[in-house]
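A single protein chain has been omitted; all remaining protein chains appear in their positions.
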Amino acid sequence: MSGVLLRETLIFTIARLLEGVRMVAVGAASPVPAAGAMLRRALDENERQVRLSVLGSVKHNFFTNGSAELFDAAGQGRLDAFFLGGGQIDGQANVNLVGVGDYPASTVRWPGSFGSAYLYFTVPKVILFREEHSRRVLVDQVDFISAPGVSPAGVYRPGGPVALLTSKGLFRFDKERPGFMLDSVHPGHTAADIAEATGFAYDCPANPPETPLPDAAELTLLRGRVLDELSETYPAFAADWRRDLAAFAA
Amino acid sequence: MSGVLLRETLIFTIARLLEGVRMVAVGAASPVPAAGAMLRRALDENERQVRLSVLGSVKHNFFTNGSAELFDAAGQGRLDAFFLGGGQIDGQANVNLVGVGDYPASTVRWPGSFGSAYLYFTVPKVILFREEHSRRVLVDQVDFISAPGVSPAGVYRPGGPVALLTSKGLFRFDKERPGFMLDSVHPGHTAADIAEATGFAYDCPANPPETPLPDAAELTLLRGRVLDELSETYPAFAADWRRDLAAFAA
Amino acid sequence: MQADLRAMAAGIRPGMRIALPVDYAGVSMAMTRPMIAHGAGSLDLVCVPTGGLQVDQLIGAGLVRSVETSAVSLGEAGGAPRFNQAVKDGSIGLRDSTCPAIHAGLMAAQKGSPFVPLRGLLGTDVLRHRDDWRVIDNPFAAEGDPIVLIPAIRPDVAIFHAAMADRFGNVWIGRRRELAAMAYASARTLITVERIVDHDLLADEMTAAGTLPALYVTAIAAAPRGAWPYGLWGEYTTDTNELIRYAKAARTEAGFAGYMAQEAAA
Partner (left out) sequence: MQADLRAMAAGIRPGMRIALPVDYAGVSMAMTRPMIAHGAGSLDLVCVPTGGLQVDQLIGAGLVRSVETSAVSLGEAGGAPRFNQAVKDGSIGLRDSTCPAIHAGLMAAQKGSPFVPLRGLLGTDVLRHRDDWRVIDNPFAAEGDPIVLIPAIRPDVAIFHAAMADRFGNVWIGRRRELAAMAYASARTLITVERIVDHDLLADEMTAAGTLPALYVTAIAAAPRGAWPYGLWGEYTTDTNELIRYAKAARTEAGFAGYMAQEAAA
């Protein structure tokens, strides 16, 4: 099916990955994960209540106990899914949110680890989402482990990474091996493109399938209800999306 | 000075013991300690703010974080004084709020230790207050230690008992020795009475002084402002007090 | 309404660990008789941090296997008669505690931690009788510094009464934040309220500040004056005469049975 925007493919993929969740939280500036969670909520409406918390948002926030409550909820096992980005992500799913070079005097400094060093351990479905798919981001080994992809036996770890989604494709993470496997390739890309742009080794099936696209009903939900809901919190992102749709229709 | 009721002597003694405190908490059914704190607050009005919290009271309560907040405040070092009673109190200032006989199947069961096992360790001035002065209450050794009077070196213990006040007299506690010393005898009692009614050994000066009584100004505060303030929280106790004053005047 | 209470009570299974609040924080007395009618027994009660009438009645009805508490009493009405009798008889397990240790155990559960440390307690018989607590040397101290570790208390069900809930399942608890702590720590939370309002309690910051979000709430039922004879913080005061009436009646097993039958009829 043509006529689906990349951002729509990403949002739909996130909604697929969120199947079965009861509660999902997204970071402050995360329109694509938020939209994915909104689509999941819309799809599940008659079966299950999906709760979505957008950190730092007054409107999309059902917490009343300060900024510790998200972490408490994760510790209680109430938070099913969360998203992490990362200045660097490596083949063991280690995530670096701190910087490049020798810590502490990093040559490039990113904001910091935020809650990753806790949530990566406690949230069952952590989805790594980083649009930039390059050897700069997807590295063989991160310079600083904000949060490790796997932990040795004996370490309390109900949570961890399940997938890595980029602008080029979707990887699943196998914590037993451990390592990534290419799950699907987004329209317009090839397995070879992906290999070229990826700095870590991963498993790749002989013919990785194309990433599933939303059907007509899903697309209607996406461009209607989800886009409307998203506009309240991410007006700039929603306006961009609307512009792209208009350009496409023209 | 004659014409001072026993309860006024007790309240005044508590106010003396509370000299210098910034914050004091009293239990739910503790009119005498509450009145003592109210008198202290009135006496210090122009020098220092004395905060009083009555547990379980909606009106005399400045906490907003549930029933844990008192203990948190004690842990933070903000609570200067607290009161403990005790079904049994022994010569080491050990307090028993649990029961008589072999725990757990006590032959007499009291409510339980409440917060004593924590507050006795963390509140600098704990005042033991028990009106009944008898060998049944003031025992050689308690049957159950809800909270110990002293702790061995190495145990974190910024708090502890400073005094024991009964209907007959006032003891000071010396934690170095450790043990009680009779500090003063209330009007109408003698050192011999007290020895007779006390089940534990204690130091006694040759001629223990009489417990100081409030002067005219203090008595005016007590019977005016303090009695009024107390009426709001302990109407029955205040009415009794007023009746006794009326009987006395007649 | 009554059906709601019965339906909520029906979720309680034998052997569950049940958290109940202190007498002034919002006791769901309205749930007591439905719980007794439902009959699930062998309950392990956790009093947050002390217990009273509800605990005494559940014990009197034979539903209680053990009580973890820092005290049980009827306040001004005196000792809790069925609790005291059960202690003498040795018919319930006792986990005597101290108020901040109960709060600490719930806080550990709230934080997803296996334990939290608590000062005090050393040298007490409270500690001596708790084989589920541990003492370690504070690893941050230069020299020996013993400190008690309290394990997480993770109740199966928390039950309490509050002033109001909204149609979305949010519950206004005001400044009685121990109720939130109970809900955070518990797998399920059953709440009775004075009234259910139509507006979203989270939509206004003034009400949101005192609101337990629906996320932590399993079921709600309206039960006007549902804390009676206890009071409800900021709403109505305790009916001490009724507590005294109960205290007198429940001195004997027969008196207790008579009181409960009479209350059911009323």
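By letter and in written order, the chains are A, B and C; residue numbering begins at 1 in each of them.
Criterion: a contact is a pair of C-beta atoms (placed from the backbone, for glycine too) under 8 Å apart; a residue touches a chain by one contact, two chains touch by 3 or more.
These numbers were taken from a predicted model, which means no experiment stands behind them.
Engineer: So there's a chain missing from this view; which of the remaining chains does it actually touch?
Structural biologist: So, spelled out: the chain left out of view touches A, B, C.
Engineer: Which of these touches the unseen chain: C:114, C:144, C:224 or C:258?
Structural biologist: Counting the whole complex, the residue in contact with the absent chain is C:114.
Engineer: Pick from A:22, A:78, A:109 or A:175: which residue touches the chain that isn't shown?
Structural biologist: Considering all chains, including the one not shown, the answer is A:109.
Engineer: Using the touch rule from the top, list residues of chain B that touch the missing partner.
Structural biologist: 23, 51, 62-65, 71-78, 122
Engineer: Against the chain that's been left off, what residues of chain A make contact? List them.
Structural biologist: 28-29, 56, 58, 63-68, 71, 75, 97-99, 103-107, 109-122, 144-148, 151-152, 154-156
Engineer: Can you name the residues of chain C that touch the chain not displayed here?
Structural biologist: Counting over the whole complex, chain C touches the hidden chain at residues 100, 104, 107, 111-119, 134, 136, 138-141, 145, 147, 149, 151, 172-175, 205-211, 233-234.
Operating definition for what follows: only the chains that are shown with their structure count from here on.
Engineer: What is the shortest path, in steps, from chain A to chain B when you may only step between chains that touch?
Structural biologist: 2
Engineer: Select, from B-C and A-C, the pair of chains that is joined by more C-beta pairs in contact.
Structural biologist: Output for the comparison: B-C.
Engineer: Centre to centre, by mean C-alpha position, how many angstrom separate chain A and chain B?
Structural biologist: Whole-Å distance between the two chain centres: 60.
Engineer: What is the distance, in whole Å, between the centres of chain B and chain C, each centre taken as the mean of its C-alpha atoms?
Structural biologist: 29
Engineer: Chain C: which residues touch two or more other chains?
Structural biologist: 180
Engineer: Give me the residues of chain B that touch two or more other chains.
Structural biologist: none
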